[in-house]
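One protein chain is absent from this view; the other protein chains keep their places.
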């Protein structure tokens, strides 16, 4: 395996093999597998789970990692392609990436959406241009439109709990939030569930439909897997018979990058907060999922979040095992 | 051993065994003992010695660690139990702790005293509620009222120098300081010396008596060990025949959390700075101890701090060996 940019780059068989490897590593440690191997971790956006789970993953496999993050004492990064660097910024991304890559056997990059243009973000322009500068395999640790490590961890979580794939109903629900969040997680999640063969419903209020290109891509994955993808703003209909409710706040594609317009749109949407009553028409064992961090009392109530339906800690924990499988596939085979 | 919350949770035999293990690891490295094991380090308060000595400890045992600290680029932590999270804080401690714990084989937590209530801090409320959220063994890296790693390192230091336990006179002296510091180190230190069987005198000016519950607990430890615990504001009397002077600034329990009242109380206490003259009535080889960081010219004069009596660097170095023994006891046996 040469890096991981998107779940859609993997076949169903490759996903299954990664999850199988993740389970194997969880139960049969390999503390020498990546001895002497180095993972370079480059964060341009904040992180709790991703930075710590990748560090833990490398340690568990006998290797190591280093982190460069927004608060590091580096020299100020310039991203503009043609610029006379006579201001505060002392280092250009076109040197920083190849240098960091040259110290690692693989390079993880996180860069949230710039949100200057919806089309550019769906094309994942910024991330792809950074990724192209690396001389070693790149792992996408969340870009403008992708979060494959989260999706692989979520897939493993669903498998472990025997949530049905064929015939399973997966509801990805928009949730309220004080900020306009990126599209990476919802875009990855709808794709993951569709690729797993589930019947996916995107539940969202008017104005928060996922971009057409994202939905079209998920539908193609569903066509291959035997699943389906629908969308609605009718909560009762969406939640009826659900096996999973995956909540997530995301930006309005319609008002992308326009925070004021989005705030206006959200004025009356405070009831888009998952409560126990959401599960009334669902299957009895219906699960609650979220990628974290999550706003209590805004996205979901504490009793659902901490109740028996909730998989959020297990999802987070599976980040580590899923990433160990990715790292093992990239680095142990290249040795 | 399942975690370490307080020295008082250990029997005298357990302390001796930990110190013996620390000495063994110092002289006979075990660079494979914790291969593939991960220590999660969670700092809610600043650290120099603790963060670096724990990282070094894990490396020396063949494992690894990761750090989340106040300056990390995380999402803003919420601690309030029932709150609608629609402000700046994006992640609740009730998710953060279980997630970090899920990546580690053990979890170290540091959280200085909130100082909202003396009783709550003596009960160590905040730390215990965080500790309860962990699914893996927790190591107390300094809480409102405890610093067991420091005390274990200090105990090892005293043993190495053949400072007498039975019949040894240990003076814990209050010292001046521009800030109102926590009670964790004095409370742990008086307990440690009492548990070691020494004759402990707490020397402090009026208004700076340690809380009754702290003193009572230390007296119970002295009853078991054959030591004693006294307190006085008479320096000459306290220092007479001393084997150890352990200096430390701490807050007034009487004016706990009230910085103005404490400042007023300290107006005329600038002479509570350890000088060479303090040792005139002490035993000739009387030692000077401090947990660091220390304010030169305020808590102690440079000539004492850098002179032959001073154990401060050895104490700091023993943090590493003591913590290696703790980690080895928790993690090597659980493998």
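Here the chain labels run A and B in written order, and each chain numbers its own residues starting at 1.
Just so it is clear, a residue touches a chain if its C-beta (ideal position, glycine included) is under 8 Å from a C-beta of that chain, and two chains touch if they have at least 3 such contacts.
These numbers were taken from a predicted model, which means no experiment stands behind them.
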Touch with the missing chain holds, among A:3, A:29 or A:98, for A:98
Touch with the missing chain holds, among A:36, A:167 or A:226, for A:36
Filtering B:81, B:167, B:226 or B:297 for touch with the omitted chain leaves B:297
Missing-chain contact, candidates B:13, B:71 or B:260, resolves to B:71
Had the left-out chain been drawn, it would touch subunit B at residues 29-32, 43, 45-49, 51-53, 55-56, 58-62, 64, 69-71, 178, 292-298, 302, 305-306, 312-313, 316-317, 320
Note that subunit A touches the chain not displayed via residues 35-38, 40, 63-66, 68, 71-75, 78, 82-87, 90-92, 94-96, 98-100, 102-104
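Here, only the chains that are shown with their structure count from here on.
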Note: subunit B sits from subunit A at a C-alpha centroid distance in Å of 40
